[in-house]
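Accompanying notes for the structure given below.
Of the protein chains in this complex, all but one are displayed in their positions.
Order as written gives the chain letters A and B; numbering starts at 1 within each chain.
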Amino acid sequence: MPETTAPPVGPLLRASGLTKSFRVPRSASGSTSLRALDGVDLTLDRGETLGLVGESGCGKSTLARVLLMLERPDRGTLSFDGTDPFALRGKQLLAWRRRVQMVFQDPFASLNPRLNAAELISEPWRTHRDLVPRRDRAERVRRLLEMVGLRAGDAHRYPQEFSGGQRQRIGIARALALDPDVIVCDEPVSALDLSVQAQVLNLLAELQAELGVSYVFISHDLSVVRHVADRVAVMYLGGVVETGSTEEIFTNPRHPYTAALLSSAPSPLRSDAPSRERILLTGEVPSPVDPPSGCRFRTRCRHSEDLCSRTAPPVEAVSGDPAHTAACHFPLGPASAGSGASGG
Amino acid sequence: MNALRESIHRTRPTDPAAMEVDGLSVDIRTPEGVAHAVRDVSFTVRSGRTLALLGESGCGKSMTALAIAGLLDPVADVVGGRIRLNGADLLALGASERRRLAGPELAIVFQDALTALNPVFTVGAQLGEPFRIHEGLSRRAARDRAVELMERVGIPEARSRAGAYPHQFSGGMRQRLLIAMAVALRPSVLLADEPTTALDVTVQAQIMELLRDLRTERDMALVLITHDLAVAAEHADDVAVMYAGAIVETGPIGEVFAAPRHPYTRGLLSSVPGGGRPGEPLRFIPGSPPDLRAVPSGCAFRSRCHLARERCASHRPELSGDERGRTVACHYWKEATDA
């Protein structure tokens, strides 16, 4: 049931109950299904940055692909400005695609090595032909290059002649070429060096202030997320286990997984490194082909009880703040993991 | 000037060095000329300790590791220096002698565990291979040793999984297998080149824990090559910071990170997000590393350094420092730390 009647005021993007499974071959005969997303609810406001954290296989990349309409969800709805983009066809669909763009993790693989910077940046206009008149394109490319801190003279250079940071700038310019409302940034700085990473993060912040664009910022680096995000959603095995404002999540995590994640992330700025108590999770993330019953996290959780294996915990507001929700039967107390997480 | 002279007689702690790299230089031939990828790099690693070779991409840290392991690309040549491993100079040895040392003396763990394992052999066979080559064990005995190793590095159900192929293991497990293979012959020095970069944080913590345990248990010297300040901070005892092919600062990691002396180290530490308030622009080092084909005269960092003066252009600063192994290659570091 598409929620096409959502009020125009409200979040820019609302996802509810998104579920997506893939068929994967299990043996020579027959296949089984891998549940990459399992009932994901999310909202994104105009001009906001939503941080999406979680380990590989948690479904954040699939979520990004659904938001970009590269995958169609099996169940659940996506509402963008009150419209369900999956119900659109033809020209309307093309016009919608323009509004959500992506910056990729790997600045090496996401740029075709056979095209130069100008061709790369103007590539979206080959599909959206009416957006920028042909005679203005060279000028627009120049402006975009300057906007992301490159020189107009770089237009005719090929990706491999640029450094990683510069390549990521080209990727950002390409995402901006269609003047989008939302940019999904999939680990945009994880392939970059520290000093370059700072420059790219600053650039993203400047562009947001200037253009009012919203970001969905996917990252495994918690210190980066803490720096850029207004709100954070923590994902584990296809589901969102905790959401809240960045400050709340980092200083007062209520889901045991969030607490463990925060405590295993190393930081060079922490002087108490050796003495700090660490929640070292045992084992690895279970296979999404065969997820645990009840609570997904229970196999690695120190607080799990019988109830956790029987029923999946509902998503509930914790700490009296309606914006801070967690999916846990036994959420941590307000002070429990605060010490491990607040360093830095 | 005194500082310069002192640097030649750097004092070292007395415990024996497992490996001593002295003045190592590596050149790479490129179409646009010769790139000096590693320039006069010297460091010492001791048994039972971890040295982090820290730097950004292109700083020469991986080239240093490859040169030590003898795995350089054909377009790269070692053009100077000595690598002393238990009294022998690795660079003076022939190829076959070097091969004999690979494993029992020196081993390397790569970042990409999937490509470092051969996809068409079972992990049991691959893990047993070092024993077959160096100790001449039978297939069966080698396999038993492989299973022991797998158990040691924390692979559950090792006996039954020895018959599995690399792709049937997760990323973390594959990294454990690589580590098992590297430590199989109890090397005295283990080079780990970005061992956890491809892994998730919770798995990364487990792998680093494993490396630390193995190092202590087998009294290895561990050289941790990384770009990740956080990983270095948590898991290394000493650090050598590299920039543009040369070491710019060394010392015990706690001290270096608490009070960095070289302007580059200071800049690097200040660009870590989390230092300032969220939302504030991050600090960064302006500019970018020099083209290694045309490293500027004097100090390679001077074009990005706020302390730079004429002397920095004319004199290359040497590593110089105090008794505790704290060294820095900067003419004016004292001013920076005072400021």
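One rule holds for everything that comes next: a residue touches a chain if its C-beta (ideal position, glycine included) is under 8 Å from a C-beta of that chain, and two chains touch if they have at least 3 such contacts.
By our rule, contacts and distances are computed from a predicted model.
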item: Name per UniProt, for the chain absent here [options: "Serine/threonine-protein kinase RsbT", "Acyl-CoA/acyl-ACP dehydrogenase", "ABC transporter permease" or "Na+/H+ antiporter subunit D"]; value: "ABC transporter permease"
item: Contact residue for the chain not shown (choose from B:E194, B:E234 or B:E249); value: B:E194
item: Candidates A:F162, A:Y215, A:Y236 or A:F250 - the one touching the absent chain; value: A:F162
item: Residues in chain A touching the chain absent from view; value: 68, 70, 93-94, 97-98, 100-102, 104, 106, 109-114, 123-124, 126-128, 151, 153-154, 156-158, 160-166, 171, 174, 178, 196, 199
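To be clear about the criterion, only the chains that are shown with their structure count from here on.
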item: Inter-chain centre distance, chain A versus chain B - centres from mean C-alpha coordinates, in Å; value: 32
item: Parts of chain B lying in touch with chain A, wherever the complex brings them together; value: 56-57, 170-173, 200-206, 209, 227-234, 254, 257-258, 267-269, 271-275, 278-279, 281-285, 288
item: Touch list for chain A against partner chain B, complex; value: 55-56, 163-165, 193-199, 201-202, 205, 220, 222-224, 226-228, 246-247, 260-261, 264-271, 273, 278, 280-281, 284-285, 344
